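Complex shown without one protein chain; remaining protein chains in place.
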Amino acid sequence: MGAWAFYITTLLVYFAVDVLSAFSLNLQFGYAGVVNFGFIVFQAAGAYAAAVVVLGPSGGVASFQQYVFGARLPFPLDLLVAAAAGALLSFVVGLFALRRMRRDYQAAVLLIVSLIALQVVSADVPLFNGSNGLTGVTWPFGEFFGATATGQPWLYLIYSLVICAVVCGGVWWLSRSPWGRSLRAMRDHEDAASAMGLNITSLRLQVFVLGGAVAGLSGGLLVEYIGAWSPGAWGYAETFVIFTAIFVGGVGNYRGVMIGTLLVPIIFLEIPRFLPAIGYPGLTDSLEWVVVGLAWMLCLLFRPRGILPERRLRAPRAEGVALDPAPAEGGA
Amino acid sequence: MAGQLAVDASSSPETPAVGSPPVLVAKGVGVGYGGVRAVDDVSISISKGEVVGIIGPNGAGKSSLLGALGGQVKRTQGVITLGDRDISSLMPHDRARLGLVRTFQTTSEFARMTVYENLVTAAEGDRGASLRSVVLHPRQTAQRELELRARAWSIMERFEMTHTADLYGRELSGGQRRLVEIMRCLMRHPRVLLLDEPMVGVAPHLTGKLIDDLRGIAQEGLGILIVEHALEVVRKLCDRVVVMAFGKVIAAGEFEEVVRDPVVQAAYLS
Partner (left out) sequence: MLAQLISSAADGVVVAAILAVAAMGFTLQFSLTNVLNLSFGAVMTIGGFTAYLANLAGLNAWLGLVLGAVAGAVATVLLGRGVLRLYARRHTQLFEMMMVTLGMSLVIDYGIQAISQNAIYGYTVLQAAPIRLGPIDVTPIQVAIIGMAVVLLVAVEAGLHLTKLGKALRATAVEPSLARSCGIQTGRVVLITWVVSGALCGLAGVVYIISTQSVDYTTGELFLPLVIAAAILGGVGSLRGAVAASLVMGLVTEIVAGFGGAAYSTVAGFAILVVVLLLRPGAVFGGAEDRQLVL
């Protein structure tokens, strides 16, 4: 396969992973109003879990990398473990971070979780192999199609697109369900929602854990493709790429979110590859992050409704009720 | 049937009965914010079919009392019973599920949901919208959705709000927001309704209709506790009036005798 085809395939796998992330964040942020500034941690947890269950038993201190609970699980157990890891960590974090408090405190607590997680992982060698991370992660179809995912990128692409479509479809369906509607009520007015009988604590934890599961799954999908897991790649800033994508595409609108994902983490972050290299290696990466930060700030300044804003759902008419002329979209 | 509102099967329409057992009872309720005692040893009871008004100057503790009853504000002392159940330490949503619902002083419509969605969401708080029932019992969920749809439309018709069904909460006028809050409460088949200044923002020529509506709702067997500033409204609407000042009940009884009470007049003038 040519270099170009490989490149495009890789981008599309990333796209599938990012769409999963963006859907998960949009469910939490766009629907439930939970500002998960620690999103990347749950994705990283899923990735780590997937890595250790496909790497095989750990060789212990003597081997070149250390980790816990090595195993060699077949598909789909690896991804289920990844999702479970994301969900479990979300649950634990959610137990304290989702307590009733000012929203900015809540966001700060989640950001702190993500800053601290990075420190712990980098420093704890027996558990996470320190800042070197793990390498040699294979993909679940090794015996059938070849040793690594990168050896069979087309297959892996189809595999990840199918998973992405199924999971995202599920997230979309849940968002449109009465449960998703309850989430929006909670987002709009917490006190009123609980005064109407919604259990806010439980709803928030549900959406946090569900989103965490999707995040973990997406992490697993990613790590099996790139074959390596290193803490440096899961910095707190990664979360904000996805947030920016959601802002650009349209908060609360999944089609918009997909477009935003295509524009921000894929097209925008890939453009520098085609520009002549400047400065020392790594300079463009740093500058990219600066631009992401600026884009984020511009989004907040101009508060765009995104390319496709959240859509108004028209009320289904009950039988025997006269139809009034529908109001104009986006009135008042 | 338009204009007819089904309330609990147990609470068939009846005239406000003097001496019928109270449905909501609060005994010795206190609320404190730091050192401030916003509500101090307040006792109050509401019977089925009865409209009780709370009046009092600003900062008297009326909203705090409603908060303590609804569970939004932490109570420092006292016991609250709904029917024969002690609800003092229940979470707000559990109180709502037992039939105690409320509106807020600053309107609390779901701003980015349509009026229709506001109504339907309110009704399915208990079981209908749980993740488990949505995933495991899609058919029941769909069935319930149909029931709620019919109920939502009939309530909107009763309040002449069908034309706003597709408007977002944030697109409504102040008065319409008040109506949405009340309609939302009614979606839940409440036993007791707590209203915090529901007439604020309602156009003057519509208050008469709202008073009639609320009286009609009470006739169907609800207890209503209403905080209201306009004495004219209180006079027309309430069976009994409770006057609060500085966190305490300073008078209670029929409107006419209460407003003539020198203590009350002093509290209002000071």
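Observations, loosely collected:
Lettered A and B in written order, each chain numbered from 1.
Following the convention adopted for this analysis, a residue touches a chain if its C-beta (ideal position, glycine included) is under 8 Å from a C-beta of that chain, and two chains touch if they have at least 3 such contacts.
None of the values given here were measured: they were computed from a predicted structure.
From the set A:Y67, A:F240, A:Y254 or A:F268, the residue in touch with the chain omitted from the display is A:F240, counting the whole complex. Residue-wise, the contact with the chain that is not shown comes from A:R103, picked out of A:R103, A:R176 or A:R311.
Mapped onto chain A, contacts with the missing chain fall at residues 35, 37, 95-96, 99-105, 107-109, 111-112, 115-116, 119-120, 122-124, 236-237, 240, 280, 282-283, 286-287, 289-290, 292-294, 296-297, 300-301, 303.
Heads up, the rule we're going with is that only the chains that are shown with their structure count from here on.
One finds 41 Å separating the Cα centroids of chain A and chain B. Within the complex formed with chain B, the chain A residues making contact are 174, 177-179, 181-182, 184-185, 187-189, 191-201, 206, 210, 252, 310, 312-319, 321-322, 324, 326-327, 331-332.
Here chain B touches chain A in the complex through residues 70, 72, 91-93, 96-97, 101-102, 104, 108-118, 120-122, 124-126, 128-131, 134-135, 141, 145, 149-150, 152-154, 157, 162-171, 181, 184-185, 188, going by the rule given at the top.
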